[in-house]
Every structure is written in structure tokens, then in C-alpha cells.
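Every protein chain but one is kept in place in this view of the complex.
Chains here go by letter, A and B, matching the order in which they are written, and residues are numbered from 1 within each.
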Amino acid sequence: MERYRVNLMLCGGTGCIASGSLKIKDALADEIKKRGLQNEISLTLTGCNGFCAQGPILIVHPDEIFYEKLTPDDIPYLVEEHFIKGRPVQKFMYKEPEKRAAVPTMNDIPFFKYQVLRALRNKGLIDPENIEDYIARDGYMAAAKALLEMTPEEIIKEVKESGLRGRGGAGFPTGLKWELCARVQADQKYILCNGDEGDPGAFMDRSIMEADPHVVLEGMIIGAKAIGANKGYIYVRAEYPLAVRRLQKAIDQAKEYGLLGENILNSGFSLDIEIYQGAGAFVCGEETALMRSIEGKRGMPIPRPPFPVVKGLWGKPTVLNNVETYANIPQIILNGAEWFRSLGTEKSTGTKVFALTGAVNNVGLIEVPMGIPLRTIIYDIGGGIKKGRKFKAVQLGGPSGGCIPESLLDTPVTYEDIVKTGAIVGSGGMVVMDDSNCMVNVARFFLEFTTEESCGKCPPCRIGTRVMLDKLIDITEGRGREGDIELLEDLAQDIIKTSLCGLGQTAPNPVLTTIRYFRDEYESHIYEGWCKAGVCRELSTFYIDAEKCKGCGVCAKACPQDAITGEKKKPHSIDQSLCIKCRTCYEKCKFGAVKVGPRDMFKEEMEEVEA
Amino acid sequence: MPRLTIEDLKRIKEQHKAKTALREGAYRVKVTVHMGTCGLAAGAREIMNVIMDELQKAGTTDVVVTTSGCAGLCSREPMITVEMLNSPPVKYCDLNEEKARKITKEHIIGGNVVEELAFVQGCETSY
Partner (left out) sequence: MEGNILIVDDEEVVIKSCERILSPAGYNVKGATSGEEAINILQNGGFDLVITDLKMPGIDGMELIRWLRKNSPHAGIIVITGYPSQESIRDALQLGIIDYLPKPFSPELLLDITEKAMNTVKAKKIEEKPVEVKDVEAKIGEIMSAIGQNKGKPGALIPVLQQVQEILGYLPPTVQRIIAKELNLPVSEVHAVVSFYSFFTMKPKGKHNIRVCLGTACYVKRANEILGKLKEILGIEEGGITEDRKYSLETVRCLGACGLAPVVMVNHDTHGAVDPVKVGDIIKQYN
């Protein structure tokens, strides 16, 4: 007997037929066929359930979920939610009058509600160190299909039609990359996986490699067949020891089962995959630099063309894709390009994984359909801003990306729309910032990063970023001058135009976007000597608003300098000569009574006193 | 192991599914402890030890405890998922030793969802 993952038991009793269960049957059969789920879902008409008053009744096995009073119009939604996204639909469910579920379902919690798991479909469900757990969830079925039933051209066609774009940042169409490489004739080709997740604030790839290592291998097997490679490397950061261990275990198991190595599944196709540990250089996320690193050299980019698909690792045609890209491949092969395109927008298909961090309540790894507005991600999935603070910006794309302000929160997350804001979708780091973050300081942070990580090969990046950083340091330390903002903008354009690789070409983005959306902050730093967020020490004065202070004494207790004094229940004050501007009181005060004033705030007062 | 064929692959899939599926007379409850980097750092290993300890004390044999990777909601780690025959899986988060003991006794062994600690029920994916 065939086994189905879901068995639907539709009541065919007289009562239910009377209330329309045959129409439901047709609607279900239609919808199941339309979604291509015939092999997964069985539909049986059963005898009377005895709940005729609630009919038509549908029972879903093995979940044992009981739907009642269905109409044909409900069916598409039900199939989509329950059988595709896996979320039983509460509103159709039978409710006992007295007893309501006290435990919310996935649908009740926005964090889960807006997510659709594809690349992460096995997250939290399988034991990553057990290959059979993976196989039981259709693992290696796509590889089997690709190796035994498909030609390389067919694989490429499917991936091209799916519209999948590289999830590492640049968004280059994966199918096209494969096609370009497949066309090149060579005695040796390589397939590489980029697990050198270097953006600060991003951990999507780490999670996939840790939670579902086999999916990466399977994606690589399919890609290897498409381009005709028989040797692969997974380049993983040495900072991810758990990912390295689990991948190695996965490779060993796959070899033991004959899913890697010679003549995989008797298909005549062979592939060997090795792990290569990176040594901590952000620039190695750039493809040509990564290849130099595997060759055992300094990871420095080289000019293109020739492109790696023609002349890559050791001069041979090479395809490099990101971890998440590979994680999408098996599902595309199994379910088809159409299925993949059913989510997302025309030019940005499918789903994208993000590492949502920073000032939101729910920090985590999420997967959402492309095209979802940023606002939904931050306020629904992320649960809004922590401690009731105010949203200021969301940083996308790490050091190559930018900061998007409140006014653009309805921007849909697609490659095209995000680029218009000056940021990039990037590999998926999404850091939310609240009003306690200084945007000039954030720009400085990213520039410090790129300056340090610049490999030093080309002067625009090596020297240009340094000069920009020096300017930003000046501004954040109170030495900003008129014309600095314009100079930064100018320099940024030059660096973007003349740098050799993506690192330099995108390094100015965080500065440009913060100037574009938060120019007032730059100006208040330069002209008012005031960092309104109280982050830049040289440009802030902390004082207590006597009207708001309740005299609870929390700040005085927390102050490391004992600079705060005052009687219980009476407004406290800060002795400016002792204050080291550590922000502790500002963070601790529950009443918002500690405020940030400009650098020279008390200078005038002192003069007044003297006068 | 000899070289796999596509038939072997399908066989493994069905056998493994059958083996791990919850059913009467075999495993009644499956507990998944989420052990990604976040989970481990937040103390998932200790939670697992506590659950094992309680199960051992109670002499329970129809519960399978397994580990998995990140569950996605890093700020609420450590996290476990309890799946019981014939009911949707329930996730518990922000666990500590005390909570883990209570959940083990009342839900995993006793069969009653600890409502005040349960975070969500259901499964994010089914295909």
C-alpha cells in the first residue's frame, strides 16, 4: 500500500452529504491536484461520524485534527495553510463549548504565523547527526531524481525557471551561473559552497549547517551534476566549530551510504566533497578571494573577467554558491519551479532566511516569503521594539548594506526594492536599532570593520575607507567640521566606482545610507556638538530632568563614579565633574528622567553663575 | 554498507519513518531538545540532563529524547518540543532546571500539557 503523509477522512454520512460534503470532496480533490499533492495526501470518504450537526466534517490524520462546518470556499485556504504551510486552521476547528485551547497554536503567534519554512524545513525537526532522520524527510530524493532521471540541461532549466537567486548577497541568478559553467569544456570542474558567513550580525548559514547539514550536501550533488564537477569544497569559518563537526559527520555518513563518492546511487556520477576551514578574513566571502584561500594563499580578490565559472579554483571552471542557496535546491528539484515561484515576487522568488537581531523582542532565525514588508518582520515576527523604545533603523546587508529608516518600513523585501533604499538584501543579517543607537557611530562601526578587513590590494578600498573612517572618528569625537558630510559623500562615490571587488564597492553603503536618512544626526554632531542618543561620549552631557525624577535612587546606586546624589524621593542630580558618561544611569532609569544634552550644555550655565 | 540504490533509499525512508513514528506500544512521546550554538550556550545540555534524570527516576521507557538544531527563536532558548501521540507538538521555551523537571513530570510522563509554561503548539512545517 502506498503511504501518504496526510490522510483525509471526510465524512460521507447522510447528514454530512446533506450539508454538502460531496462538494467539499470535489473542492479538496481539485485543490490537492492543483497543488500537486496527490502523492502525499489521500482522501477517503468515511461513514457517519455522528457529529452531523457540525457537518461537513473533515478529520486529518495523523494530526487528528477535526474540522467542522466547511464550505467549498474554505478549501483553498485550508489546503494552503494546513497541508502546505503546516498550520492547522483554528477557525475551522471543532471547539468544545467549555474548553478552549489554553496553549496557542502557531497561527496565534505572529513569530510563527508569517514564516514559511523551505530552506529551513528541517530546522528543529531532525537530528542533524543522523542521516536517516534526513532521509525520512525526503532527504536525497531530489539528488536521486537529478542523478537518475534528469539531464544536466533539465536540472539547469528547472533551477533557472524557479527564479532562484544567490542567497549570499548579490542575488545573481543561480541557474544562469550553472549554465555558464556547464557550457565550458574542461577536464576538471569544481563546485564550492560558501559557508564563510562573515557579516557581523548574520548567522543563517551557521544555523543551516548545524541543523540540517545534509541539505547542503544534497544541493551540492545536484549542482555538481548540472555543471559536471566531481570535486567539491565547503568553505566554513573556523569560528563555527559545531557547524564544521556536523558537516564532517554528514559527509562521512553520506560516503558510508554511497551518497557521496564513486558512482552515487549507481548513477555513474561521482562526487567527493571536502570541508575547508577558513581562517578569518571577511574578504574571503568574495568568490575570487575565497578560491585563492582554498589554494592556500592570501585571500585576495582578482579582477574579473575571467569569471570563476570559466577560470576559478586552480584555474578550472568553478561554481560557488551560498549555503542557503544550496538548501533551496532539493525542494526545487522535487516540487518543481512552479512550486518555488508560488511564493515571492516575479523577480525575487521563493523565501529568504534572515537573522533577526538587535532591539526587537523576538530574536531569531526566520524564513519569510520574498515581498513581505519590513514592518511585518519587525513588528509582527520580531514582536516590536524592546523595552517600549522607539524604532530608529533596520540594518540590512551588514558592512555592504545600509540602514533603512521608519519612513521606508513598508518596503517589500525583494532584491529590487531594498536596493532602492540604498541597502541590499545581503546574506540576511537584519539588525534592528532603536533610539538609543547613534547612527553616526553605527556608520563608524561598519567602516572600522571594512577598514580592518580590507585586504589592501587596491588603494581606493585600502586608503579610501581609512580616510572616511578618520573623518567619522573626528565627527563622533567632536572634531567634525563644516564640509565633512559632503567630503564623505564625495569619497564614497569614488570608492564605489574604483574598487576592485565587492568589499570596497559596497563599503561606503552604511555611511551613505545613514547620511541619506539621518543627516540631522550628522549635523547635530558637527554643528551642535550633540550626540542625541548619548553614545558619543565627547558629545553628550547626561543630566536628570527634575520633573520626571521620582528619586528612586536606582541611578545613584548604579553609578560607578558615585556622581549622582539626592535625597530619597526627591529629584537627584549628576555632578558633571565626576561623570564619565558611561550611560549606566541612562539605561537604568525606568522613568526616562535621565536625559542627554549637548556637550556644552553646562558651559553656559557655569558662565551665568559666574556672571 | 553496500552501495545504495534508489530503492534502498526509499526503503530506509519508510523504515526510519515507521521506526520513529509515535504509536501505541512503542514510543508514546518524543522530546526534542534544540541544540544549536544558541541553545547550547543558553544551557540546553543541562536541560537535557534534567529530563533524562527525571525519566530515569520514573523508570519511563516509552519516551524518546532526541536532539536537533536551532529552533529559530534564539532569544527564548533553551527550548524543547514535546510531541505526544495524537496531539500536536508543544514547544516550551526559556527553560531552566525547575521548569524542565515540571514539564517532564506533568507533560512528558503525566500526559498533561503544562499550560502556563507552554509557548506554542503545532508544527511550522509539514511537507
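By our rule, a residue touches a chain if its C-beta (ideal position, glycine included) is under 8 Å from a C-beta of that chain, and two chains touch if they have at least 3 such contacts.
Worth saying up front: this structure is predicted, and the values here are computed from it rather than measured.
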Using the touch definition from the top, which of B:Ile12, B:Cys74, B:Val90 or B:Ile103 touches the missing chain? B:Cys74
I'm checking contacts with the chain that's been left out. Which of A:Thr174, A:Ser400 or A:Asn437 qualifies? A:Asn437
Selected residue (touches chain absent from view) among A:Gly429, A:Pro460 or A:Gly480: A:Gly429
Return the single residue from A:Asn7, A:Gln277 or A:Gln505 that touches the missing chain. A:Gln277
The one residue from A:Gly171, A:Gly232, A:Gly299 or A:Gly551 touching the chain left out of view is A:Gly299
Interface residues of chain B (partner: the chain not displayed): 37-38, 40-42, 74-75, 77
Using the touch rule from the top, list residues of chain A that touch the missing partner. 197-203, 206, 237-241, 276-282, 293-299, 314, 355, 357-359, 363-365, 395, 398, 429, 431, 433, 437, 442, 445-446, 449, 453, 455, 582
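As a convention for this text, only the chains that are shown with their structure count from here on.
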Measuring from the mean C-alpha position of chain A to the mean C-alpha position of chain B, what distance in angstrom results? 26
Name, in rising order, each residue of chain B that touches chain A in their complex. 1-6, 9, 12-14, 16-17, 20-21, 32, 34, 36-37, 40, 66-76, 81, 86-88, 90, 113, 115, 118-127
Chain B partner, complex, touching residues on chain A are 3, 5-6, 40, 62-65, 82-88, 101-109, 111-112, 115, 117, 120-121, 123-129, 132-133, 135-136, 138-141, 144, 148, 203, 206-207, 210-212, 240, 242, 256-259, 263, 265-266, 361-366
